[in-house]
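For reference, the structure I am asking about is given below.
All protein chains but one are shown at their positions in the complex.
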Amino acid sequence: MIIPLLLIVLGVVLFVQSRRWPAAVQNVVLPGSVALVVLCLWHIGAAAQERPILPTPKLVAVALVNLVADGTLWRYVIASVFRVSVGFVLAAAVGIPFGLVVGWSTRAFTAFNPLVQGLRPISPIAWIPIAILLFGIGDGSAVFLIFLASFFPIVVGTMAAVRNISLVHVRSAQNFGLHGMELFRHVVFPASLPQIITSLRIALGVAWLVVVAAEMIAVNSGLGYMIIDARNQGMRYDLVVAGMLVIGAIGIVLDLGIRRLETFDEVRWGYAKR
Amino acid sequence: MTDHSEKGSLFTSQRFSDFPSMKEALIARKIEATFMIAPLAMKLVADGVPVRIVYLGHRDGTGIMVGTDSDIQDFAGLRGTKVAIPSRYSNQNLLMHRMMNQYGMVDGDITLLEMPPPEMPAALANGDIDGYIVGEPFCAKSELGGWGRVLYLTKDIWPDFVSCVLVVRKELIDEHRPLVQELVDGIATSGKWLDSDMVHRMDAAEVVGKYYYNQDPELLKFVLSKPPDRVKYTDLKPMQKNFDEIMALANQTGIIDKHMAFDEYVDNSFAPDVFTLTVPFDRLPMEPAPDGPGTPVTPAGGK
Partner (left out) sequence: MKTKVLFVVVVGLTLLTWAHISLNVGWDTVKANFGLATEDGHYSLTVGFLPVT
């Protein structure tokens, strides 16, 4: 009990003191001290429970080490990343062209926007029966749910991107004699790309968020499956929390990966520099 | 436990996380056979889904649990309390109503809450509910955890209690009779093997817990041995007197709104005479079948 309390004090001191340190050090110390304090509070909370449901950080660390050692973690990470990638890439492949067309054509926008806005707020969990009907049990249904979850943010983001293109760009291009597909390829698409990438980033976050729900349907692998399955077991809440941590960590990695898209020359103009 | 039977058919088991998904997969004919709670299977038939109950998964194996320190000593003590049930369409729910009938209680005297079985032990520990009724191993979990006490085991209040049944699509029965027969024979043989020797049950707990259910083998060993008749795997032919009673209770509670005759939803022509079955194996190898994630059908250790 005394050690975590001391560590909390240490975390707070580091946090406050780091104000005077170089920026590079702050970048490590600030998130580090917050994580340390959260970890200690977690430990104190878990240790204080009368009936242990929430595992201590140490138990979770042991569970993680075991998962790594017997290879399960690797298998499950692959399964989840596979389902999310396939669902997300399909959503982007269908959603971006669809969003471009619907955003560009006023008639298409009037026709499709209400449908898109109506379907968008429906939780993927509600689609489970339809997913099972269409794709049965296993990977198909899971991919379908992730597809749905990421499709709508992409469509809405792309539509908005096209509709927000400055008229000046379009008019001057038209003055230069660009029309139809030419105009689309050389002006509309490049001009909306930065916003499209932002919508992809949001969509990937949502897709990864939905992985637990998507793996509720009769699959035998994946991080979401691991969490759901751990609840069936004895006192294996350490696995639940371990699964949560791994999902969070991979979420960070995925976000870093997709942010790489923002560094390409073609789109860098679209993001404000700080 | 048998992967390829001697006739060469390949049976794989697919674990589900909830009954609704399982039900939908069966309705959509994405799976053709499954173990499910008996009244739910009957409800599907009543709703026009072409399925039949061909065998039972086990008998008994359900208990009513209350907190260790609670002053509830018998069913009458449950009046005014909150008790969790696994599903409206479970026979556990109907058993509660059967007991309420016996004790002269009416709807509302006990608040019945639907809750996923894995959450029940924690809910009892937290005091969110006063008791629960569910299939094993979720009774044993509270008992071993120290915060739960068995109020009743089904063997003492509704002997030969039917919880889960093997449901098969009608098309499979019509087109592939020998395959269904093979499946039922396999389950009956495993049941006979399980009930013939406590060593077998301990083997099953070890293998099933580790490789199929992903549950603590010690928990399953407890379920299968304390006492041994806590759950039974013989005598699994669907009997009319059990099902007529379930049907009457289902009609009384309104979960099934029409009366159906036994023959409309049960086809017990596959149920073999267990005495004539020979069990071709004794001890189990302490490893799963080798060929990948498709897990062999293992009726052992639960439903």
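When the chains are written out, they are named A and B in that same order, and each has its own residue count from 1.
The working rule: contacts are C-beta pairs under 8 Å (C-beta built on N, C-alpha and C of every residue); 3 or more make two chains touch, one makes a residue touch a chain.
These figures come from a predicted structure and were not determined experimentally.
Only one of B:His58, B:Arg149, B:His200 or B:Lys221 touches the chain withheld from this view, namely B:His58. Taking the complete complex into account, A:Val81 is the one of A:Leu7, A:Val29, A:Ala47 or A:Val81 that touches the chain left out. Where subunit B meets the missing chain, the touching residues are 4, 7-19, 22, 25-26, 31-36, 57-58, 61-62, 86, 117, 134-138, 163-164, 166, 172, 176, 179, 183, 212-215, 223, 231, 291-294, 297, 302-303.
The chain not displayed touches subunit A at residues 74-75, 78-79, 81-82, 85-86, 89, 139, 218, 220-221, 232, 261, 264-267.
The criterion applied here is as follows: only the chains that are shown with their structure count from here on.
Taken together, the subunit B residues at the contact with subunit A in this complex read 14-18, 20-22, 24-25, 27-28, 30-31, 118-119, 122, 125-126, 141, 145, 147, 213-216, 219, 293, 295. Of all residues in subunit A, those touching subunit B in their complex are 51, 53, 128-129, 132-133, 136-137, 216-218, 220-221, 228-229, 231-235.
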